[in-house]
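Note that one protein chain is taken out, while the other chains of the complex remain in position.
For chain A:
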Amino acid sequence: MNRTKGDEEEYWNSSKFKAFTFDDEDDELSQLKESKRAVNSLRDFVDDDDDDDLERVSWSGEPVGSISWSIKETAGNSGSTHEGREQLKSRNSFSSYAQLPKPTSTYSLSSFFRGRTRPGSFQSLSDALSDTPAKSYAPELGRPKGEYRDYSNDWSPSDTVRRLRKGKVCSLERFRSLQDKLQLLEEAVSMHDGNVITALSHYREHLNIQDPDKRKEFLKTCVGLPFSAEDSAHIQDHYMLLERQIIIEAIDRHLESAGQTEIFRKHPRKASILNMPLVTTLFYSCFYHYTEAEGTFSSPVNLKKTFKIPDKQYVLTALAARAKLRAWNDVDALFTTKNWLGYTKKRAPIGFHRVVEILHKNNAPVQILQEYVNLVEDVDTKLNLATKFKCHDVVIDTYRDLKDRQQLLAYRSKVDKGSAEEEKIDALLSSSQIRWKN
């Protein structure tokens, strides 16, 4: 884009794009508020009017008389629906809807459908063929004509059979000759043999198996099916993960119910670990099994190695788990590296800004936060985070280092009156040692 510097200034400063000021004056939000005020002030005046021309709406917004509204009405109480409807019909006044009765019943169909389909209960094709009615319900295709040659392929035997299997509308009328019919049958028969059942659709079946052991055994049969190399590894991992989860679940359930282990007493498990994703499993083991030796199934390091979890992912997850337990020493250790001379250094593969955010999310105390905010390299990001999370010392020190007197002065109004921070700012502002840049 060719916007010149001047244009850009103009863009950011023009009244239309009052970009970075967060005061509420003269922007769209205040316009909205203004509309709202105006609208609200009118409410009392118009409240008492009833008008027949307005569409009537029940509180849920269903226009009275609409189909979905009527189902609830007529199904709810048989007989006396009229009164109820009259009541509902009260009016579309803004203040009266609170008194409207709520619809008496709401059904959720989805709950009935779940698990209703019976796998494998497709009727045989011959049954379907034997009852071809006179009327055709699907396009009457007839024989393909020369000029529409591409059309003749639209409804190939395999398409037709696939559609039949799925319970779709389908015409069998075009299969008139014996040869056509045989081809169709052949296609239908082949649908049931292994040729067309691809590795993936076999794998898909595991979703329908609830029992963890059976599901594991099923996954085992998937390993070695002709997936792509990449997918093959994932399927293998899936199997190994569930196998491992079953073991961990059995042990931990036992530990928890025995009541001897502190971590389970203090933090009872909220759900079983079965069928959870890998990263969730890693979090779980960082939470409950952090110090375990590498040799156990539940050890985080073992998980990391077995499933080749990238460093970043591992650190993020371990950090979240240890921060949740407020185990600040573990957090510290996670980012401390020692070189061969024994000097320690702080390093975070995920960037310290992310560390800070995760710590904040877990309500880390300011002292801890401050320590990591200080490790953020980019000065703007550091200031941003420090301001956001009220790490006053970091903000003050950074402005001092930047020799930015104006910003420091501005920040003074954001700290508590008479606080140590305020004193610190005052001391800096009156210091003659600093050569301010502004």
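Points worth noting:
Assume a residue touches a chain if its C-beta (ideal position, glycine included) is under 8 Å from a C-beta of that chain, and two chains touch if they have at least 3 such contacts; residues count from 1.
Operating definition for what follows: contacts and distances are computed from a predicted model.
According to UniProt, the chain absent from the figure is "Vacuolar protein sorting-associated protein 33A", selected among "Regulator of G-protein signaling 11", "TP53-regulated inhibitor of apoptosis 1", "Transcription initiation factor TFIID subunit 5" or "Vacuolar protein sorting-associated protein 33A". Interface note: of A:231, A:256, A:332 or A:404, the residue touching the hidden chain in the full complex is A:231. Note on the undisplayed chain: of the listed residues A:248, A:316 or A:408, the one touching it is A:316. Note that of A:220, A:253, A:346 or A:390, the residue touching the chain absent from this view is A:390.
Residue in contact with the omitted chain (choice from A:264, A:307 or A:436): A:307. Where chain A meets the chain that is not shown, the touching residues are 1-3, 8, 11-12, 16-20, 22, 27-29, 31-32, 34-36, 38-43, 45-46, 49, 51, 53-54, 59-63, 65-71, 74-75, 78, 92, 94-95, 97-98, 102, 107, 109, 112-113, 116-117, 123, 127-128, 131-133, 137-141, 148, 150-151, 154, 159, 162-164, 166-170, 172, 200, 203-204, 206-208, 230-231, 234-235, 237-238, 241, 275-279, 307, 309, 312-313, 316, 350, 354, 380, 384, 387-388, 390, 413-416.
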